[in-house]
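With one protein chain held back, the other chains of the complex are shown just where they sit.
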Amino acid sequence: MNYSDSMKDRYRTMSTTTEKLLRLIRGEWNRFRKSRADTAEELLRDPETVANFLLSRRGEASGTMLAQRLFEDFESAPPAAQLAFFEHLARNFGPDGDALQRAIDAWRAAPGDAAALALHNAAEPRRQELIRRLNYSSGGTYRLVEMREKLLALKREHAELVPVDADFRHLFTSWFNPGFLEMRPIDWRTPANILEKLIRYEAVHTIRDWDDLRRRLDPPDRRCFGFFHPQLVDEPLIFVEVALTNDPAHSIQALLDSGRTPTPADTATTAVFYSISNTQKGLAGVPFGSFLLKHAIDWLRRDVPTLTTFVTLSPVPGFARWLAAERANADSPFTDGATRGALEGLDAPDWPHDAERADVLREPLLHAAAVYFLQAKTPKNQPLDPVARFHLRNGAALHRMHFLGDTSPKGMKQAHGLMVNYLYVPDDLEKNHEAFAEHDEVVASAEIKARLANTENGKKRRVKVKH
Amino acid sequence: MNYSDSMKDRYRTMSTTTEKLLRLIRGEWNRFRKSRADTAEELLRDPETVANFLLSRRGEASGTMLAQRLFEDFESAPPAAQLAFFEHLARNFGPDGDALQRAIDAWRAAPGDAAALALHNAAEPRRQELIRRLNYSSGGTYRLVEMREKLLALKREHAELVPVDADFRHLFTSWFNPGFLEMRPIDWRTPANILEKLIRYEAVHTIRDWDDLRRRLDPPDRRCFGFFHPQLVDEPLIFVEVALTNDPAHSIQALLDSGRTPTPADTATTAVFYSISNTQKGLAGVPFGSFLLKHAIDWLRRDVPTLTTFVTLSPVPGFARWLAAERANADSPFTDGATRGALEGLDAPDWPHDAERADVLREPLLHAAAVYFLQAKTPKNQPLDPVARFHLRNGAALHRMHFLGDTSPKGMKQAHGLMVNYLYVPDDLEKNHEAFAEHDEVVASAEIKARLANTENGKKRRVKVKH
Amino acid sequence: MNYSDSMKDRYRTMSTTTEKLLRLIRGEWNRFRKSRADTAEELLRDPETVANFLLSRRGEASGTMLAQRLFEDFESAPPAAQLAFFEHLARNFGPDGDALQRAIDAWRAAPGDAAALALHNAAEPRRQELIRRLNYSSGGTYRLVEMREKLLALKREHAELVPVDADFRHLFTSWFNPGFLEMRPIDWRTPANILEKLIRYEAVHTIRDWDDLRRRLDPPDRRCFGFFHPQLVDEPLIFVEVALTNDPAHSIQALLDSGRTPTPADTATTAVFYSISNTQKGLAGVPFGSFLLKHAIDWLRRDVPTLTTFVTLSPVPGFARWLAAERANADSPFTDGATRGALEGLDAPDWPHDAERADVLREPLLHAAAVYFLQAKTPKNQPLDPVARFHLRNGAALHRMHFLGDTSPKGMKQAHGLMVNYLYVPDDLEKNHEAFAEHDEVVASAEIKARLANTENGKKRRVKVKH
Partner (left out) sequence: MNYSDSMKDRYRTMSTTTEKLLRLIRGEWNRFRKSRADTAEELLRDPETVANFLLSRRGEASGTMLAQRLFEDFESAPPAAQLAFFEHLARNFGPDGDALQRAIDAWRAAPGDAAALALHNAAEPRRQELIRRLNYSSGGTYRLVEMREKLLALKREHAELVPVDADFRHLFTSWFNPGFLEMRPIDWRTPANILEKLIRYEAVHTIRDWDDLRRRLDPPDRRCFGFFHPQLVDEPLIFVEVALTNDPAHSIQALLDSGRTPTPADTATTAVFYSISNTQKGLAGVPFGSFLLKHAIDWLRRDVPTLTTFVTLSPVPGFARWLAAERANADSPFTDGATRGALEGLDAPDWPHDAERADVLREPLLHAAAVYFLQAKTPKNQPLDPVARFHLRNGAALHRMHFLGDTSPKGMKQAHGLMVNYLYVPDDLEKNHEAFAEHDEVVASAEIKARLANTENGKKRRVKVKH
């Protein structure tokens, strides 16, 4: 493998610094390994054996070395062996069945706090202690996150690994508790090995190259924040990009236009959060997104006192798919013939460049979007849109909708170009969250609700007709 | 309260920096509180209510604020109210009994990984989630450690709080996992607010004042290392003091003699660990001492390549008490009349200053000590001495004994002046640990074992006589 | 020499860190020295030879090593050899006389910029280039400052060294230009090796020990700032201690009272600069004191927005000596018989503790002080008091006088207990400076000037009588 291939390869998986650290650790391990008697070598010939050993009483004294060894063996093992290792954990490192049975019996004989605690302990899979011990070694946290990334990929086809993943996730949720994370600003003075991760992981609006990155970080009206964990020094776990403006943002194109005149930071009134991206697949399901937004708002309020409005400019990833289904469904409760007719223009290729046609589509499309957000629901009575669920649960309100707010191919494909703002009013977050979490209410601006006023009547009429 | 009293007071409980941080946080909370409607105030009138609220779905959105509120209320509450809060947690924040019963039923119907996991989750006390949420707030980790310190004090007289403490300890053990701690050297360039904690917390050989402290940190033949957690920046969790020498250390007096000529660091052959102290009462029972020693040995090997020997100079805290009991017990299996006679000199006040008398005592006392370490055992067949148990479990070996190694009042009182070395040979740690952990063997030097050679015979003889 | 003596010794001369650095450098030099042929050794047998060599063309390539060598030899040389070295510099490293004569001739033939520049260069003592080259080596700046400290001590009795010192001072003034210095706050989180220098160098109000130091740094109403140079990382060049209060400060005793209740920092209106101390004797005559005060005022205005008044609480070091001379001088133009009578109470031992006697002395003493500040002058028409000259030149105004403001033995001895405030009004500094620097005016408050109103008449009367 030549140099540039090997480079590309390692970019995909780990940071420069961490890699250098690991290289060092591996060197030490190899020296250790060479100094060991063959008998020990014999004993420790696969990750499973090492894992058994690491959990044993004897393993305590040399825990760090054994953890190194296990990672080393696991990482250099072929995929089949990695799967075997996880299956070993699934099969043999669950709770001790006998002990659990005894704890159940004790609880039944005398329920109470002590019995419940004993039961809790007995029911704890031994994997959790194994994972904690693996974390003793230098770089352990990072390697565990990588290990889980592999586990998640395998889990899709190997349901027996679900409990193994539950243990990883349980511990990660505790270890990556927001109290342990540090929010740091990211700008053009940030080390390049961190910045390159922004290029790689930006999930919402692709960063094309370093010049594009610079345009998002360096101008006086741009900000970026990331969450970092003390053990993953060069790895932002999640980051959010922010534009400071005086106008409400109408489209991502205008926001990212390289020809615009930057807004002086000390006069900006509005902070627009236009992209939030996770970076670590191995931390999937560990929640810290909402904390990042709240911390970023706190930071910005102190740093730019003229700011009064905090708002996202967000994609609507489920809209086009939903609308296609409803348009295809003659019985759709959400669209009638007139609506469907009005929306036919969507099928014309390249309609956004035809001003007249676009004008005709504007109102029907915004109306359909209001239906999508406010009326269409999942079986659990939640909004269909995953981005909407995220922000509403945080306590934000659905604020405005922007026709042709994102005319990139991706934006057209997933939402016919629609973008929306979610508004974060610090003093309303708790109230809004409660409305959403306890009463399933989609908190939305009057402007958006008004779009349904006629529909409500129409809908009622239609419903009547149907019966 | 005048200034110096208030100072003394706060020294007892927290560090300057942390306090400043907390003061800031409290200011923000008060501003928040003032801006709240009275109804909310009404709702949140005691820590119990806040705790309930914090665990509710509604509490998610304002978790950080609520956590602040709870700490604030708890910390300013009188002791009785603090006890009431802990009892509330004990009574009302255990596992959900109904859910637990259902999980047990499910397990009995169909035991398996999924059922065990559900059982584990159902048996988890709701306190754990509460503690995790309290940790969301700035300074939360530190405040939780302080909260547990209070809990530990109350637990002694309130057995019902034992399960509450088990939850704190469980989470702290995960959060203060050695993989999350950082070992840092402590020297004369370390900030004063950290150094003053060494003076305060040194538990083995009192540091009298700043000059005394300097003599332990600054000379070229002294080192000190501490473990730090990222969230407790100014708080060493544990620290170890080291002397570099060319001689084996015979006494703590010689080691700490302010008139000695320092050993040039680049010729030293022996590192003597002469004091290990924990600093946080609230982290009692969370194990990290053995990791600190191993990290410190690694560091020293790199930093001072001439070092070949790593050894402690340790107190023997249980020796005098044990010996007094045996001497008073006519049936003692460990001492016979001759031994008792030989040890009578211990009763003379100030015998260490009477060279002749001391000479007479030397051999009998060292013999008794060998018995204490090698033969006397707890019901679980462990050595009686807690310091011995700690080092033997780490894989060290009992190496040498020093007559009148510590002639301070404390040293005389607890061990008739005896000190011992435990030897850390990196390549033997695992083997020794196994001998101790699995076979209850006290690994000791030939020199110390030889002291019992005659006794063995004597004992056997004596035993024969008895029967 | 035992350990504690050697410690004390080195405290006097250098900081821990710098010393460690130098130790390292010396080790490298010794290795270098050992690897050199004897011939070179022969050539370089004294600092003078090394200096010659260092300035030669050949010296360029190994300048760093030679500089190390010269420092090494100089620092370990006996005092007589150090004097010889400086005399060598005085005698042999001045400007090149012939070249200078040629430059003068050229100037006389054709005066102009080019000729003046050539003349300037020819007149530059070769010492300056030598000092610049010595600075190439690691730690060179620090060692040059130490070297000048020795030079200053010798200069007092060896006038021939004056030009050598002029070169050091010229370069230090350029290198320690305020633009290269960094003001940093000093508090209880500052490393101990810096803090100990505050104890050692405090020149105005002695810091007794670490507890005393803490009382000056840690309470919320105390601040301290120092100037640091990038090359002298652990060495504050000068520091100022500040008290935040709500009252004007009447006495240093009240300000430093350990029993006082601290003023909350966010309500303080007045910053009192009560001590300014230089630390490096080797930087004598390099001006940075006034910059430190101005930077500190800027910092405090940003940090504590409630502050409105910036004032010193200063000693009056020349007052008692001056007053004694005037009282002893029957022809004193400043005191008449009545005045002298009124001041006789000063001769009673311990008069400050006799309230009645003190009351009698108050007005006459304050009157005499007003005379001392406003009327008594040096031959150059400057105020007699050196502290007054410093602050007035900075643009401050003489603001208030405090009877028994400093009752320490030192305060009583040098000023009969008198202290004064100099007031820094940022907008008036330039105007005041001009009044003082260009018109010799002592800018003082109306209150102080009023004390002389009667005297003016009296003085005139007296003068008349004399003629």
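Per-chain numbering from 1; labels A, B and C assigned in written order.
One rule holds for everything that comes next: a residue touches a chain if its C-beta (ideal position, glycine included) is under 8 Å from a C-beta of that chain, and two chains touch if they have at least 3 such contacts.
It should be emphasised that the depicted structure is a prediction, and the values quoted were computed from it without experimental measurement.
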Among shown chains, those touching the left-out chain: A, C
Absent-chain contact - pick from A:Asp218, A:Asp247, A:Asp303 or A:Glu344: A:Asp218
Absent-chain contact - pick from C:Asp211, C:Asp247, C:Glu344 or C:Glu434: C:Glu434
Where the missing chain touches chain A, by residue: 2-4, 7, 16-17, 188-193, 195, 209-210, 214-215, 218-219, 234, 258-262
Where the missing chain touches chain C, by residue: 35, 57-58, 60-62, 64, 90, 94-95, 97, 100, 104, 107-108, 111, 113-114, 116-117, 119-120, 123-125, 132, 135-138, 140-141, 160, 162-163, 166, 171, 173-175, 177-180, 230-231, 291, 294, 393-395, 427, 429-430, 432-434, 437-438
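One rule holds in what follows: only the chains that are shown with their structure count from here on.
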Topology of the chain contact graph, where touching chains are joined (line, ring, star, complete, other): line
Chain centre separation in whole Å, for chain B relative to chain A (CA means): 39
Between chain C and chain A, distance of the C-alpha-averaged centres to the nearest whole Å: 59
Set of chain A residues in contact with two or more other chains: none
